[in-house]
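One protein chain omitted, others in place.
Up next, subunit A:
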Amino acid sequence: MSNHLLTRRSLIASGAAFAMASVMPVAAFAFSTAQAETLIGKAVSEINGIINSGKSENQMYVDFEKVLTRYADTASIARSVLGPTARTVSSGQLNAFTKAFQTYVARKYGSRFREFIGGEIKVNRTQKVNSIYDVQCTAILKGEAPFAISFIVHDASGKFIDLQIEGISLLKSERAEIGALLDKAGGSIDKLTASLV
């Protein structure tokens, strides 16, 4: 009985493996692109839910930070905005900075959510560029011409690492901003972290 089961199981397994192997080269690409698009589709539907929830702005910031931590690779983003400094600090310092940065981003961009109330974001298509998926969306806001938003999803983490609005990269923008703040803090990451919260 158990033998029979084992045989059946291994048979199914090897059959599945064979099926996988035969479609893999084609499927791997399509699967990941679809996955990136699905991820952003989910993030966008949550964002759409928030901006049309009728909640207060402060409640929306909290919800926005949740979406951010769930769908964005905040650890990599934080490392990226710190630049080379990220390699010289302790993991404790880096973690503290990452947490502070997350709240800073949620507050900074959350405060712009007012403009999105009653609006909608639509996912259009996804393009693979090296190890990056560019999930292209359109933002349709009240009383404004529709504009392009891109979520940049990274292969390794399967989460998004950048948001581009009409080509303006928020990651690059924050890298410049955090760089300037770090200079102002005399190069001290602890002071920088403290200044963010």
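Assume a residue touches a chain if its C-beta (ideal position, glycine included) is under 8 Å from a C-beta of that chain, and two chains touch if they have at least 3 such contacts; residues count from 1.
Definition applied: contacts and distances are computed from a predicted model.
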{"item": "The complex's invisible chain, by UniProt name, from \"VacJ family lipoprotein\", \"Pup--protein ligase\", \"Cytochrome bc1 complex cytochrome c subunit\" or \"P-II family nitrogen regulator\"", "value": "\"VacJ family lipoprotein\""}
{"item": "Touch criterion as defined above, residue of A:56, A:91 or A:131 at the omitted chain", "value": "A:131"}
{"item": "Residue of A:117, A:140 or A:181 in touch with the missing chain, whole complex considered", "value": "A:181"}
{"item": "Interface with the unshown chain - residue positions in subunit A", "value": "76, 79-80, 112, 115, 127, 129-132, 134, 143, 145, 148, 152, 154, 156, 161-162, 164, 166-169, 171-173, 176-177, 179-181, 183-184"}
